[in-house]
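Taken from a larger complex, these chains appear in their original positions, while the remainder are omitted.
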Amino acid sequence: MRREHVRDLLQRVADGSLEIGNALTALAFEPTESLAFATIDHQRALRQGFPEVIYGAGKTPDQICEIATRIAERGHGLLVTRLPADAVEPLAGRLPGIEINALGRTAHLPGREPAVQGKGTVAVVTAGTSDLPVAEEAAVTLAALGNCVSRVTDVGVAGIHRVLARREDLGNAAVVIVIAGMDGALPSVVGGLVSAPVIAVPTSVGYGAAFQGLAPLLTMLNSCAAGVTVVNIDNGFGAAVAASRITHA
Amino acid sequence: MRREHVRDLLQRVADGSLEIGNALTALAFEPTESLAFATIDHQRALRQGFPEVIYGAGKTPDQICEIATRIAERGHGLLVTRLPADAVEPLAGRLPGIEINALGRTAHLPGREPAVQGKGTVAVVTAGTSDLPVAEEAAVTLAALGNCVSRVTDVGVAGIHRVLARREDLGNAAVVIVIAGMDGALPSVVGGLVSAPVIAVPTSVGYGAAFQGLAPLLTMLNSCAAGVTVVNIDNGFGAAVAASRITHA
Amino acid sequence: MRREHVRDLLQRVADGSLEIGNALTALAFEPTESLAFATIDHQRALRQGFPEVIYGAGKTPDQICEIATRIAERGHGLLVTRLPADAVEPLAGRLPGIEINALGRTAHLPGREPAVQGKGTVAVVTAGTSDLPVAEEAAVTLAALGNCVSRVTDVGVAGIHRVLARREDLGNAAVVIVIAGMDGALPSVVGGLVSAPVIAVPTSVGYGAAFQGLAPLLTMLNSCAAGVTVVNIDNGFGAAVAASRITHA
Amino acid sequence: MRREHVRDLLQRVADGSLEIGNALTALAFEPTESLAFATIDHQRALRQGFPEVIYGAGKTPDQICEIATRIAERGHGLLVTRLPADAVEPLAGRLPGIEINALGRTAHLPGREPAVQGKGTVAVVTAGTSDLPVAEEAAVTLAALGNCVSRVTDVGVAGIHRVLARREDLGNAAVVIVIAGMDGALPSVVGGLVSAPVIAVPTSVGYGAAFQGLAPLLTMLNSCAAGVTVVNIDNGFGAAVAASRITHA
């Protein structure tokens, strides 16, 4: 539509019904016209079958259902993160094919177009069982974005043999997402074991001085393994998108 | 120049040497072409005689002198804030007419065009003598941007009669900038005395638990006088620009 | 009444029944007599039809209803902010004409005198849908204080074309209130697009490391766009009053 | 009893049944024997009719009732602070004469001996109505400890005339307790108005950047009025005891 507007404008310049000076002024005052039809990333995203994402926190079940239904009607895929518990049943009732992941608090409905597959496997590594909800959020998001996922679970550094035993799995991954609460030490060890990109996710798991994830967040930012990058506390979704940026490059 | 680029493009559409589809594509991929000649604010800034601003912190005397000279050669005014002590002499040597304010750590060279005058007077109010460097930075910036400035000095709330005695001065101001360290309580009192906009500036003055300005910053953000707004610690420059946005509306 | 007290005192000086020395002492010990009848701002506020404001947080429904009723009986307008959910029904029952805004958690009853209109429109801009409750609080407050309001919604910087598409709306505003959680980056972009005063409001929206609004608060205080000012976290009311100080100058 | 122990020991030294060397050793290894009967403060406290204090937070209604009953049976006075809501009824049922203060979350049962009266009046000053629960806790504690209390309510600095109007009341107090949330500015103003000791109490009242009382706490510690002292957030009890230490000196 917007694109039509500019096309019209150019058409009128071509047929002489609009002076160049006026066209120039019009364009100057509508810079986003040009931007609007140039958001290639979004179009590419759609072409690649990426789902639209609804951040469920702070939304009512009704709001989530309504937004989700409208997306589904267009045939697009959709992913709900931080799905509130009381929205699960209404959403599943409205969109029968939707896949609910209770642990990861996600809902995923694939679109008509399958997601373009990323290159390689993304390993999702967790230090302890309490980190699993964040891992699930990451894994569901990765799959929805067209990635193969492998799991390496409960390999915290206090029993260092556990992560060493999974070294081959880690070495085969194109990207490694490492999820840990408490001391957040696991990414430093993993970052030294593999040469692939490592994305660290702190979780809000732990005793008082973990300060809801601040402790592992700082640990990861200060990782002695060079080249480890970090996302927000409990943000499995963000880590998955970051990994998918790499596998789809 | 950039504007010329778009004009050329339109010219080629007008004379038929460029197809509309191709023009459309070109515009889509150069969204900032349109933006580049549309940054009216900047042009207006120049038309109004506003100086260009150099943030001196972390720059060498040589760098500052070089940048300043290049601006001055174009006949534009310039304002240096956070001027390092060892840059004063070189700068004054290079640009003889420049006005140095040692306390405020500023240098100001008016441009060929005088700054457009703002409406009304801006009052710069300080709680204690240690807040004066920040007040000077604000006052010099205000003057450079075309504002009348009045000073109300050393009226901290521990001697409440001091600020009450200056109530008339405060009431006459179009905007009031209130600068305070330590407890940062003055803006709350001033905000209750006047109906004009009040901009609060915390300073890094005080004993240990002031935490380099964190204490007055929090005080001001929590002001019980409704409608007080806050800028960064020691940021007299920012407060002056905010005030000037109001007086030049 | 208080004014009468001073008048009496002066009367007695005039008719010789009170010595000057004694009058002097009396005045010295009652400084607020003079202040009490000199609080022009308050009177002006009343003359201008400004409502009285009740901060509802931490008050019981009964307390809110009682205070509101007493104000309404005098014919004054009133605004309740942070209205607790369980106070909505009792309040609406007691004061039938009162306008409840569920999203903004406000209640507004206009006074007999209409509010004096401010100059120009205040734009209320939000980065995401989760910022809407704060925007509503600001919008209702602005209207109650006699301001025209325009809305620019869901224009977060991750899709920069969205805010650029609304550039004209922003450019037309006398004051721009920008509300954002998470990274709080929007005010920096808006501050560069407009020359009008920009008031930034951080919200407590986001993942763990947003620390209930601390992250966007710091972002906004450090805005690279000069002259952006900041209010407290989630304080749409404060931003509205600050804007209204500008439009009523 | 413990005192008896030492008396016995001395008796046995006196009658020769215990050697001096052995007595010396016994005393060396039981240093608190001597301390135990030397805790004059406690005895004086009892002599002065001070109540025993129960900190109710985190205790069950049963625990509170049991402790309170045991104290009451000895004829001692008792004061419960932070009384949980569900403990009010059981406690009032068990000890019919006990005075419940719902706002201050206290319960007070005077002892057989009246509290020794302190010298002068303690003024309890609040900035806003939300500070009243803390003020009540202070006032009840003060009364229980034998102090006269005067109230100065809702005199926050945003309307500076309010506190000035109560200047005489403030000037008459032996000690002034100033309670404020949000910007915590009131103690700085009061500290400049009176020469008596000023004890500041920050409250956890306010918008997000008050950080549950951290903001007014820092404000008060940085008060520009010399000689203002500070107690913990919401700690009306502590301020009252501090004041009572002064009035009972």
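Just so it is clear, A, B, C and D label the chains in written order, and each chain counts residues from 1 on its own.
Keep in mind that, in the parts below, contacts are C-beta pairs under 8 Å (C-beta built on N, C-alpha and C of every residue); 3 or more make two chains touch, one makes a residue touch a chain.
Because the structure is a prediction, the values reported are computed rather than measured.
Enquirer: Please give the number of copies in the complete assembly; 4 of them are in place here.
Expert: Whole-complex copy count, per this file: 8.
Methods note: only the chains that are shown with their structure count from here on.
Enquirer: Chains touching chain A and chain D alike, please list them.
Expert: Per touch definition, common to chain A and chain D: B, C.
Enquirer: Could you classify the chain B-chain C contact as same or different, where same means more than half of all interface residue numbers appear on both copies?
Expert: Same residues, largely: of all residue numbers at this interface, over half are found in both copies.
Enquirer: With a Cα-based fit, what is the angle in degrees between chain A and its identical partner chain C, given to the nearest 5?
Expert: A turn of 90 degrees brings the C-alpha atoms of chain A onto chain C.
Enquirer: Could you state the distance in Å from the CA-based centre of chain C to that of chain D?
Expert: Comparing mean C-alpha positions, chain D is 38 Å from chain C.
Enquirer: Give, as an integer number of Å, the spacing between the C-alpha centres of chain D and chain B.
Expert: Comparing mean C-alpha positions, chain D is 50 Å from chain B.
Enquirer: Mark out which residues of chain C touch at least two other chains, giving numbers and ranges.
Expert: 35, 164, 217, 232, 238
Enquirer: Which two-chain combinations touch?
Expert: Once each pair is checked, the touching ones are A-B, A-C, B-C, B-D, C-D.
Enquirer: Chain C touches which residues of chain D in the complex?
Expert: Residue list for chain D touching chain C: 129-130, 159-161, 164-168, 205-210.
Enquirer: Looking at the complex, which residues from chain B come into contact with chain C?
Expert: For this pair, the touching residues of chain B are 35, 41, 44-45, 53, 120, 164, 174-175, 192-199, 217, 221-222, 226-232, 237-242, 244-246, 248-249.
Enquirer: In the complex formed with chain C, which residues of chain A make contact?
Expert: 29, 31-32, 35-36, 38-39, 42, 55, 57-59, 202, 204, 212-214, 217, 232-235, 238
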